[in-house]
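I have placed the structure first, in the form of structure tokens, so that the comments after it can refer back to it.
What you see is the complex with one protein chain gone and the rest in place.
For reference, chains read A and B in written order, and residue numbers begin at 1 within each chain.
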Amino acid sequence: MLIDVSGLLFYLLAGLAMASALSVVLVSNPIYSALSLALTMLSVSGLFFHLEAYFLAGVQLIVYAGAVVILFVMVLMLFDLKEEKKAFSGGLISFMFKVILAGLFLGVVSSVIGWTFKGTPTPRQALQDGTAQTKELAIRLFSEHLISFELTGVLLLVVLVGAIVLAKAKGGTHAR
Amino acid sequence: MIQQLLPVLILFVVVIAFGTGMILLTTLTGFKVRATQAKENPYECGVAGQAPNSTQIPVKFYLTAISFILFDIEIVFLYPWTLIYRETMPEAGLYLLLSMGFFLFVLVFGLFYEWKAKALEWD
Partner (left out) sequence: MGADQFEIAVNLLKLIVIFLAMVQLVPILVWAERRGSAFIQNRLGPNRVGPLGLLQLLADAIKFIFKEQFIPANAKPFLFKAAPVIALVPAALAFAAIPLSTPVEVSTFELFGRAWGPYVFEIQTVHMNVGIIYILGVSSLGAYGLLTAGWASGNKYSLLGALRACAQMVSYELALGLSIVGALILYGTFSLNEMVQLQEGPLAFAWFGKQVTVGWLPNWGIIFQPLGAVLFLTAAFAESNRLPFDLPEAEGELVAGFHTEYGGFKMLLFFMGEYGHMLVSSALFVIFFLGGYGIPFLTQDTVFQSLLNNGFSPTVSSLLTSLVFLISFLMKVFFFLWFFIWVRWTLPRFRYDKLMDLGWKTMLPWGLMNLFVTAIAVYVMNRG
């Protein structure tokens, strides 16, 4: 084909990811913001597919787009955030926060751009077939990174206990 | 590579086009909206709006969603383990069994704690 389909797809997905990420921070209604976050997760999953990291793409869909952002959206729908929105819209302190954060972000972006164009790109290793790659991932997970893996389990337990304690402290786990 | 991604993206566009096309079709061919008081109000079993619009915030939704995230991550770790368990059975079978067993034990303990702490109750 005359067009480079692979490159076109990359630009499409990356553009979508950037547009929805910008929408997350620029839109005022928090629920639109959360839904844009979901779209960002979807585009990043598409980018993982494009990079042939299939398992990672699927996990991104299952965990991020299908669990974490749903938590955000569910909780945001329960609240009426008009007062919070007003508190962050005006005032000197929030303005200073915005300037500092924008400056930090700009610093990160410019350093990444500078680093990308510096030096010679390392040649990409030939990737194995998708399934063999996932098996390789699994083998490494259980050999090199076993301690991290077990610690992740403990971390998940800590989060669970913390969430329950927090919910109890704030008004009980019994439904009202 | 793109052989797997491209059909998915094209299908995504096709589905959205189909849905949007259908909705546009009904908007064009449907009767014009004659807005009456009854149609505009939110539906409450046919009685005009009674209770005020703010409800108490139940915490159980949050707990359910957080528990779901945590156990989902656990299941996601289980999937690559199933890939290599049978294959590397001769040399690493017991090792894999025990390491995953410990991981699952930690999370089963979490489920047990959640159960006992009445965090799974709905009423």
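We take it that contacts are C-beta pairs under 8 Å (C-beta built on N, C-alpha and C of every residue); 3 or more make two chains touch, one makes a residue touch a chain.
Because the structure is a prediction, the values reported are computed rather than measured.
Here one chain is not drawn; of A:Ala14, A:Val27 or A:Val73, the residue touching it is A:Val73.
Touch with the hidden chain on the side of subunit A covers residues 1, 31, 35, 38, 42, 45, 54-55, 57-62, 65-67, 70, 73-74, 77-78, 129-131, 134.
Panel shows subunit B; residues 2-4, 7-8, 10-12, 14-16, 18-20, 22-23, 25-27, 29-35, 39-45, 53, 55, 60-61, 64-65, 67-68, 71-72, 75, 78-79, 82-87, 89, 93-94, 97, 100-101, 104, 108, 111, 115, 120-123 of it touch the chain omitted from the view.
As a working rule, only the chains that are shown with their structure count from here on.
The mean-CA centres of subunit A and subunit B are about 17 angstrom from one another, to the nearest whole unit.
Within the complex formed with subunit B, the residues of subunit A that make contact are 5-6, 9, 12, 46, 49-50, 52, 54-55, 59, 62-63, 66-68, 70-71, 74-75, 78-80, 131, 134-135, 137-139, 141-142, 146, 149-150, 152-154, 156-157, 159-161, 163-164, 167-168, 170-176. The touching residues of subunit B, counted against subunit A in their complex, run 1-2, 4-6, 8-9, 54, 56-63, 65-70, 72-74, 76-77, 79-81, 83-84, 87-88, 92, 95-96, 99, 102-103, 106-107, 109-110, 113-114, 117-119, 121-123.
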